[in-house]
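Excluded from the complex is one protein chain; the other protein chains are retained at their positions.
Letters are used for the chains, namely A, B and C, taken in the order the chains are written, and counting of residues starts over at 1 for each.
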Amino acid sequence: MKLLYFAWLRGKIGKSSEELTPPAFVRNVGDLLDWLEAQGPAYKAALADRRAVKVAVNQDYAAPDHPVKPGDEIALFPPVTGG
Amino acid sequence: MKLLYFAWLRGKIGKSSEELTPPAFVRNVGDLLDWLEAQGPAYKAALADRRAVKVAVNQDYAAPDHPVKPGDEIALFPPVTGG
Amino acid sequence: MIRVQAEDFDVGAELARLTTGRTDVGGVASFVGVVRASSAAGDLQAMTLEHYPGMTEKRLAEIEAEALSRWSLTGSVIIHRYGRLLPGERIVLVATASSHRQAALESCQFLIDWLKTRAPFWKLEETAAGGQWVEARESDDHAAERWRKP
Partner (left out) sequence: MIRVQAEDFDVGAELARLTTGRTDVGGVASFVGVVRASSAAGDLQAMTLEHYPGMTEKRLAEIEAEALSRWSLTGSVIIHRYGRLLPGERIVLVATASSHRQAALESCQFLIDWLKTRAPFWKLEETAAGGQWVEARESDDHAAERWRKP
């Protein structure tokens, strides 16, 4: 699946996107964040405050129980501040 | 005093302004309207529905007990409908 | 700034004036009133706005001053036309600028609500049936009432 990172999440993780293939037990957004957090100190720092991380799956806002699957575009970003 | 009439009050009274010298007992807006109403059928028709007549004395909205005196500019008009 | 005039106005230029050369403005809210072709009286051919020269300017200045006292604004403008206007023509512009969006949006709503019930303008609608003075609407009174201070 394709991961996208925005704003300070992009800064902390150190890239704006990457192609990842999580293991099979990653079935939803919550699983994905748990797994990502274990991928190294940069991810751990970025995801430490889970309330500050919003997720979109295929460009729709998604809750932790939203399913994820190969081919999805999954974006992680802080609460929005436009307007 | 100078009387000004606007919108349908101007139409009913048949003029947009006039100089009038009411008798001494006319001391406030209410007195003035009572006296005006007796000045002929056009005035009577225009002032029949007193709630539909708003008054300004020297360009400030004025209640019936607002004093009037020689030299005042007194305007009669229906409720406003601008904007 | 208030203006009462027969001529049309340039909305873009008026709004730009509220921000040009300054960097303390966070938002500009505006409302433009336009002549509609359909009215309670039927299909409108034109609308004539009568006003009370002198008092109209005085009341608009007063309404603007009230907005400036209630909200922290960096600027405001009220332009109201008079005379004969055709459907689609602009009647009025109210615009407010502030460092904060909510102050701009609220005060803009306040200005148009108060203007509708306090500024001496009267609308005459021309339809195929002739000219007819528009009656004041209770809903406008209610809209203005909600801004009354306790």
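Just so it is clear, contacts are C-beta pairs under 8 Å (C-beta built on N, C-alpha and C of every residue); 3 or more make two chains touch, one makes a residue touch a chain.
Owing to the predicted nature of the structure, the values given are computational and were not obtained by experimental measurement.
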Using the touch definition given at the top, which of the shown chains does the missing chain touch? A, C
Residue-wise, where is chain C in contact with the chain that is not depicted? 10-13, 15-16, 19, 22-38, 87-88, 90, 99, 101-102, 104-105, 108-109, 112, 143
Please output the residues of chain A touching the missing chain, sorted low to high. 4, 6-8, 56, 59-60, 75, 77-83
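Operating definition for what follows: only the chains that are shown with their structure count from here on.
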In whole angstrom, the CA-centroid distance of chain B from chain C equals 26
